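Every protein chain except one is present and positioned as in the full complex.
Naming follows writing order (A and B), and every chain is counted from residue 1.
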Amino acid sequence: MLIAVLSCFILACFAPWLHRLGGRQSGWLLSVLPAALFVYFASLLPEVSQGGQLQFAYPWFPGLQIQLSFLVDGLSLLFALLITGIGFFILVYGGRYLEGHQSLGRFYIFLLGFMGSMLGLVLSDNLISLFVFWELTTVTSFMLIGFNHEQEDARKKAHQGLMVTVMGGLALMTGFIMLGLAAGSFELSTILASGTLTEHSLYLPMLLLILLGTFTKSAQTPFHFWLPNAMAAPTPVSAYLHSATMVKAGVYLMARLHPSLGGSEAWLLILSLFGAVTMVTGIFLASRATGVKRVLAYSTVMALGTLTMLLGLGTEKAALAAVTFLLAHALYKGALFMIAGILDHSAGVKDFRDASGLRASMPITTVVAILASLSLAGIIPLFGFVGKELLLEAVLTASIWQIGLTIATLVANIMVVLVAAIMALKPWFGPQIETPKKPHDPNVALLVGPALLAVLGLVFGLAPALAGNGILTAAASAVYGQPVTIGLSLWHGINLPLMLTISSLIFGLIMYRFWAGWRHITRFMQTAEKFGPEVIYERLMLGMTTFASWQTKTLQNGYLRNYLITTLGTVIIIVGWALLRVNQLELDINFSDIKVHEFAIVALLILSAIIAVMVRSFLAAVAMLGALGFGVALLYVFFSAVDVGITQVLVETITVLLLVLVLYRLPEFRSLSSSANRIRDAIIAGITGLLMTVLILAITSARQLEGISDYFLQNSGPLGHGRNVVNVILVDFRALDTLGEIFVLALVAIGVYAMIHLRTGALPVTNSDRRAAFTFRRSQKEKMKADEQAQKEGEAS
Amino acid sequence: MKPRRFNMRSLILNTGSTLLLPLLVLFSLFLLLRGHDEPGGGFIGGLVAAAAVALKLFAEDYKAARDMLRVHPLQLVGVGLVLAALASLPALLVGQSFFTAQWWLVDLPIFGELKLSTPLLFDIGVFLGVIGTVLTVVFTLAEAEHS
């Protein structure tokens, strides 16, 4: 299992070379891996469809309770099959679609990387590794959306997708940590087995955070805007990301956590409301769009909304409807996106208004497109019909807002029919018009994917039990948390859902008839979009950069003393506040145990510190510092620190020498600051000093724990064979620290040496300098070569 | 050429430094070697040795001090670092964890017991590193004034 997930990443590393090796057929070559993985996952089907669960665990960070563990049940296997299955077609398709593109190798790297991350995401049994894979999909999809990075638009759109999903990802991580703490484990299988968490005190914050993550990923309103914009990606990427994978990751996670987090009032309300709103918004925007990929992208938003709503309802029927709809959607949407790519690739058509009557020149594509669109519209006997019937049944038996949700679904369905009709009829029928490229049926590599996916939609439609017993019931059980007993069937008899489907079909076709008029009526949306979430997002981004530059100018102003004042002010306020809050602050003030000589030295030290601050002559200040250093050394010796005292004396000597050596040449002290500044600084310095004094007194009188020094005192002799405990600590017990220290010293030496010695001519300043340096170096090289040559010749003769 | 401001050419200092220098160097070695048992050690020894060479610099001039040292102080830093780092390795050879101290007690007939150990090697590394660093700084600055 580990190999299955990692193989994608490994292959990604070698993809550019394999791509060169495979030439035109590189897509076929690389697609062997997803095909093999598909077969592997399919081989797990029999066990999983019986309700079995497979678990695989590999230790990763044992100390942090993070292990690389994988869980295969119906839900994750359904996703794994979709990812590898559609991934296979996409690789074949993408290899041909982007043939001759200069960075096709890069495309393979990211696509395979994305596939691996996605597999990891759906198979992970550990919340932390799931999150890592989640973020990996964000990063790789960013690379894929921004694939045409020379275009500013693509960069911008990729950036937008990244920002929105990363923001959600952060929320998700927090939610995961809460979930892990609440459930007492980061293993999904344990969390799911431990029952519902809706009574936990952290439930609501954790739910909201996780939902923020899934909603951004799965483009729920108001985050839906990034998804159509992500169409800046090459079409194979869109087909892959939006049919089966990236955007469904959020849905997957909601489905996965449903047994633990679902069933509460909050879950029901939030998910059904946002799902329904997204569903209607998505399909409404789709009905207004004319760009081929844009229409499909918005209808994907609709599908994601539908899935969220179904997961929100959370009944047995809804769970089954969700997985059925998910599979149906993956099949027809993958096919339709690839057809959109074919339209672009073979006819140069990017907008529905530019295409008409292509049926004669692209007969096979036409058939495939109609087949897939019929599934989208939910027409019997295609698999989409099965999904749609279940959807309507689930909505009709919803526990809240039955009528509202039903109407929303009906409205959405009508417009879905419109979109399907546009896709199935508009480019193919009617009078033939001139297209930018001469239309023709594409190569088999481009056609095999959509054709097979569309045919699968028909097969599953005719024999729903094939999909149902195979995987969907198991997947629905995983979502529902208990075994699902309802089976799938094509014909449910003449009932209310069927009536609704038929009426939506009729209304949808009428709408198609007046499509242009509909777009005209709803043109007010253009105004409304000026206030839409995308504009808010852009405002936010702009505001963030404005704020960043403002705070940089304010805080990072280049004056050391402003930094110092800010830092000290913060310390004073926080520490001072903490000191004031301590109830019984015991300050052990005791002057009784002072010896005369100690008092004399301390008094001298205080005096010399004050003089060092006051004097106007540099030499006097240095002299005071010297006196101060030696006084401190004496204090060390008095209080049993012999080694420290000696070191201090020596260092002090050398320091004074250095100061005299270097700073002697600097100007005398001047009064640079105003007296107001001096007073302000004196106050800050005074308060800090006072605070330190109080802190020391507080610390020394509140010491509670035993230090670790006793260990060194006890073991220095027996273990270190030394009687000077300080030295034994330095060179034996903590030798690694000392090694680090002398490395620092070495750095100082090198830095000092470099500063003084490498000063002139090291860096050419102007361009002419640079050129001169270059010419000089070249002439030197040539001269050396000539010399060598001459030498060789001399030897030869 | 600018006058050398730090050169306090005085007969007393000059003569004194000639006499003191060998003593100071010897003393620094003494401090280094006894460091494990009595106050002293690599840091202190290194500082004394560096101060001794610096004394030469002040008593005579930069060139005299430089000649006395023979090698460039940066080389001392390098050797010191290598020795200190090497001290971490013997433990690996006998299968103990990195940097565990190793002791070899050698009985010499006249001088008594000689304690050889990796901490000693390490301390010598520290000693050389400290000398090298201090002298690099001092020499570099003196040189800058000199030229």
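Heads up, the rule we're going with is that a residue touches a chain if its C-beta (ideal position, glycine included) is under 8 Å from a C-beta of that chain, and two chains touch if they have at least 3 such contacts.
Keep this in mind: contacts and distances are computed from a predicted model.
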Fill in the blank from the handout: In UniProt, the chain not displayed here, chosen among "5-methyltetrahydrofolate--homocysteine methyltransferase", "Sugar ABC transporter ATP-binding protein", "Na+/H+ antiporter subunit C" or "Lysine 2,3-aminomutase", goes by "Na+/H+ antiporter subunit C"
Completion exercise
Only one of A:E47, A:E99, A:D354 or A:E741 touches the unshown chain, namely A:E741
Problem - Listed residues A:M163, A:L490 or A:V642, member touching the removed chain - result: A:V642
Problem - Hidden partner chain, residues of subunit B it touches - result: 37-39, 43, 130, 133-134, 137, 140-141, 144
Fill in the blank from the handout: Across the whole complex, the chain not displayed is touched by subunit A residues 558-561, 564-565, 568, 588-591, 593-594, 598-599, 602, 605-606, 609-610, 612-613, 618, 621, 625, 628-629, 632, 635-636, 638-644, 647-648, 651, 654-655, 658-659, 662-663, 666-667, 669-670, 672-673, 681-682, 684-686, 688-694, 696-697, 699-700, 707-709, 712-714, 716-718, 723-726, 729-730, 734, 737-738, 741, 744-745, 748, 751-752, 755-756, 759
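Everything that follows uses one rule, which is that only the chains that are shown with their structure count from here on.
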Problem - Separation of subunit A from subunit B, taking each centre as the mean of its C-alpha atoms, in whole Å - result: 53
Fill in the blank from the handout: Per the touch rule above, subunit B residues touching subunit A in the complex are 5-6, 35-44, 47-48, 50-51, 54, 58, 73-74, 77-78, 80-81, 84-85, 87-88, 99, 101, 103, 115, 117, 119-120, 122-123, 125-126, 129-130, 132-134, 136-138, 140-145
Fill in the blank from the handout: Interface with subunit B, subunit A side, in the complex: residues 642-643, 646-647, 650-651, 653-654, 657-658, 660-662, 664-665, 719-724, 726-728, 730-732, 735-736, 738-739, 742-743, 745-746, 748-750, 752-753, 756-757
